[in-house]
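Data first, discussion second: the structure below is written as structure tokens.
Every protein chain except one is present and positioned as in the full complex.
We just call them A and B in the order they show up, numbering each chain from 1.
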Amino acid sequence: MPHADVVVIGAGLSGLTAATRLAEAGAVVTLVAKGHARTHWGSGGLDIAAPHAARTPADGVARLAALDHPYSYLAPCVAPSVAWMMERLAAAGLPYAGTLDTPIRRVPTAIGGTRRVAIVPQAQSAALRPWGRDEVLVVAGIAGYKDFWPLAIADSLAREAVWHGADRPAAVVGVSVELRGLGDRHNLNAMHLARRFDEGALRADDIAAIARAVERAAEGRPGRVALPAVFGLAAHAETWAALRAQLPLEPFEVPLVPPSVPGIRLWRVLRDRIRAAGGRVQLGEFVHAVRVEDGRVTAVEMEAATRTHAIRTEALVLATGGLSGGGLRATDDGRIVEPVLGLHVEAVEQDAWLVRDGLDPAGHPVEAAGVRADPDLRPLGADHRVSHANVHVVGGLLADQRSIRERCGDGVAIASGWRAARGLASDATRSPIDCEMADSARTEL
Amino acid sequence: MAVPHTVDVLVIGGGATGAGVLRDLARRGMTSLLVDREDFATGTSGRYHGLLHSGGRYVGKDKVAARECIEENRVLRRIAPASIEDTGGYFVATPDDPDDYVEAFADNCNQSGVDCDEVRVADLLAREPAINPGIRRAFRVPDGSIEPWGLIEAMVADARARGSDALTYHKVIGMEVAGGRIETVTVRDERTGSVSRVWPKFVVSAAGAWAGQIAALANVKVEMTPGKGTMLVYNYRVTDAVINRCHRSSDGDIMVPIHSVSILGTTDIKVPDPDDYDITRAEIRRLVDEGEKLFPSLREMRILRAYAGVRPLYQAPADTVAGAGNRSISRAHAILDHADQGVDNFVSIVGGKMTTHRLMAEQTVDAVAQKLGNTTACTTADEVLPGMEPGHHYWVGHRLADHEAEGGGDADLLCECELVTRRMAEAYLDTHWPCSIDDVRRGTRVGMGPCQGAFCTFRVAGLVAERLDAHTKATGRPAPGTEPGTPEEVGHAPGSGSLHAAIADRALTAFMRERAKGVRPIASGRQLQELMMTNLVFVDVLGVESLSTASALVFEDEEAVDAAR
Partner (left out) sequence: MSIADIVREATELPVSRSADECLKCNVCNTVCPVLRVTDKFPGPKYSGPQGQRFRLAHLQPIGGPGSANPPSPDASVDYCSGCGWCTTACPAGVKIAEMNNQARARLREGTRPKLRDWGLGQTDLTGTLGVAFSPIANVAMRNRPLRRAMELAIGVHHKAPVPPFAKRTFHATWKRRQAKAGTGSGKAQPGPDKAIVYFHGCSANYYEPHVAEAAVWVLRRNGFETIVPDQVCCGLPLISNGLYEDARAHACKNAKSLARYAKAGYRIIGTSTSCTHTIKAEYEEMLDMRDEDTRAISAATWDIMEFLLDLHEQGRLDTGFGRLDEDLPYHAPCQLRSHGIGLPALDLFALIPGLRARDMDHDCCGIAGTYGLKREKYDIAMAVGRPLFDKITASGATVAACDSETCRWQIEAATGVRTRHPIEILAESYRAMDRARGTAEPPGA
């Protein structure tokens, strides 16, 4: 049976963070996952904490840390882990803008609303800057592409109400740009567009066409351009540089419904980093059993053709996600279960899972369901004791966060993945890493 | 469309019965107007299980209803082929069903004229492997499924071709009764708020479960006993034929394949108000517990949503039996001539079911014709409805086959689940504008699949914006539906895009709300996961709560948000 120091289950941000850090620290780490998940569904930005009243991500973390929330014990790890993550993304050519102290601001969305963010990929960052009084916002879409409708978006963003008191552009104009050959396509999704820019054959022509349309729409006014987030995957950096150089106004990408091109860029960077550091990343692995002896996980078994494929391991990082990621599953008889280890799940009663109004600001109570953990992220049983000594629960599976409303999912994922790896890496490699960094951060926050 | 001053007959209610009455009247030369407070088929006609009855469900207790069903079944197959799928149906005897009912079933069918053949259980199981292998006997009957929206549109088109008209989003808000007659009816345009009066010779209420409320406007008493029926929509075809249990009709004993889904029906619970009812988990449990007797792996199948409709059940005062459940009330219809309560030009048609709507309309119009001295014979059973080809029933694969014939691919699919192309949505908008995004849903099935609108609602909104913009650019004038005077327009420049944006907001936020409502009683497994994923995308990526109609809720009370924790 193959052996790993640590098996990580789950290929979302928390699992990727843990596996990256472990692999960099020299641990033998294998990340297994059923498939892609939240990286491919989200905005590609890093939502650290933006509960309603928060002014900055740091402020949001502090507010949430005061509640029953994973940040109540993870808060000290947030600053070092986010800095750690942003360094790696930047080194791979995918720089992010913003810090924990950047004011949370409203940026336009692909349905003509606004959302509150602070840390975003560089390509989205121009939207963060306050709007000058004379600035126009040109919303430029690609004709025939069905997930970004520039005229409807512009109509909606022209209304003061969707900005909720934030400063906003003086005018919003929508324009649809025809790109050569797209009209004949039978299939056209965000990936097709991203790859078209990657390949580069048509890149210059496409960008020139967009530049002309923006020029006309802007009518000489200063301002910025909102574009669908499809500008390249592997060649995103070059594409974006060319776009910035040639558009008459400063561009920013607006994230779209899944599949998320910015999220896929993020996934690729981290996957490559894990592999480069000697770790393994295996998709399509359905974990159907975990061997446990004396409260310790000893092996992870995966479904394979005819026989189980098992990996012996010293420790397990469970990064399977919450209800949306599939790490928790609601049964039709009203239970919420954690299917991998059968961990104890904290959740409200079935009748209270969902509120009647899907837009209720508090969100659905069931969102807070999850596994509670001790400060070392080891799972707690119904008796509040650690149920599995060498298991670490990270990311969306942790109880007491309402990540959708509190916009804390990425922060919890990075901080918990990083924190879990810190403990494990020092076990696995006998070399304490980064602990000082976290300790100094603790005093700061 | 303006409301005419005078008409021969005013028909109230845009369900199947009202549309059938309008068509029949028009074909007999009586120019009429139909009004509905919402879109066509927004009441019970759009919220039932989709069964085209063979009559088999009534043979045990109501042979008249059974005979009506089979006769009308044959008529509808002939005149409305495109709205019908010839699925065939079976009555199967599970181990729980009483022997005497099963023994008598074939004879009962024969006596009611319902074609019925016993088939070998093994043959049926080979054809429909989802059925409980423990069934003892099986009978084939000519059940089918029937889709209401196209049917109603076709009936209205037939009436319009003969000078009649129908106005949706026009609510009857008052009636003036004088000298034993309804003199005028007051109608409010629900979209513009404008109020008009109509002077009809005669009024037909086909308001179904709402007939009591309409009658009350003329001081007439009609005692409706609305019966809520809850149904579960399963993700795809559990069966290809309608499957009924061979017993006295009860809860959770029928599965109807319709389009790409299957519907498990139903419960029957008396509700005081046809507009206000909740679906409870207990009902869902009951449906699934019973449904499991027909389909043992039902519990593992994915429910898309639960919905309920209210049956327009009517109980004549003398029939009232204290404590009797709703199933004992007749499914047959009744035509109430309100002359007995002192209003001479007013009838209500109550009770009945989709399958017999044409017959109900015929009998209603017979009554009206007699009063108005019209002797023209009914011809509604004779001719195929406009836009339909004789003998061409729809079938589950037709959209996929049609789309493939046009080159396939998903670039043009606004709704991927239900295969609604941009061209289909545009064709609907061409003929129905001004209309709501919800109307587009009913007209095209956009948003009715597993994602329940998550990926398509904003695309329809986007398409509408493009068309409005093109119209304004081409004509220099605001597009119809965005002219001054519309209520959404408050605070928006006339004809501006922001008006459209307000309309789109409503659709998007209504989607979030409606979806949570439909999923709430059945939330578990993948459907809950998908709701959560959709929430993630709509809130975190798309910022749906920032849109205007949602904002009041979200940003006024931050304290409440924290307190809610």
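Simple rule for what comes next: a contact is a pair of C-beta atoms (placed from the backbone, for glycine too) under 8 Å apart; a residue touches a chain by one contact, two chains touch by 3 or more.
Small disclaimer: the values here were computed from a predicted structure and weren't measured.
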**Report entry** Interface partners of the hidden chain - shown chains only, full complex considered
**Finding:** A, B
Query raised in the report: Of the listed residues B:Arg302, B:Lys371, B:His432 or B:Arg513, which contacts the missing chain in the full complex?
Result: B:Arg302
Report summary line: Touch with the missing chain holds, among A:Ala53, A:Ala66, A:Ala208 or A:Ala304, for A:Ala304
Query raised in the report: In the complete assembly, which of A:Arg21, A:His40, A:Arg378 or A:Arg405 touches the absent chain?
Result: A:His40
Report summary line: Answer key for B:Glu223, B:Asp382 or B:Glu404 versus the chain not shown reads B:Glu404
Report task. Consider the whole complex, including the chain that is not shown, and state which of B:Pro129, B:Gly163, B:Gly180 or B:Gly387 touches that chain. Result -> B:Pro129
Report task. Pick out the residues on chain B that sit against the missing chain. Result -> 86-88, 126-130, 235-241, 257, 260-261, 300-302, 393, 395-401, 404, 408-410, 413, 416-417, 419, 449-451, 454-455, 526, 529-530, 533
Report summary line: Residue positions on chain A contacting the omitted chain are 1-2, 33-37, 40-41, 185-187, 189, 191-192, 195, 258-259, 264, 275, 280, 282-286, 302-307, 309, 325-326
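Convention: only the chains that are shown with their structure count from here on.
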Query raised in the report: Tell me, which parts of chain A touch chain B in their complex?
Result: 38, 41-43, 47, 51-53, 67-68, 106, 109-116, 144, 146-147, 149, 151-156, 158-159, 161-162, 164, 174, 176, 185-189, 255-258, 260, 322-324, 326, 329-332, 334, 350-351, 353-364, 366-367, 404-405, 407, 409
**Report entry** Complex interface listing, chain B residues touching chain A
**Finding:** 281, 288, 299, 407-414, 422, 454-455, 458-459, 461-466, 469, 496-498, 500-502, 504-505, 508-509, 512-517, 519-520, 523-525, 528-529, 531-533, 535-537, 539-548, 550-551, 553-555, 557-558, 560-562, 564-565
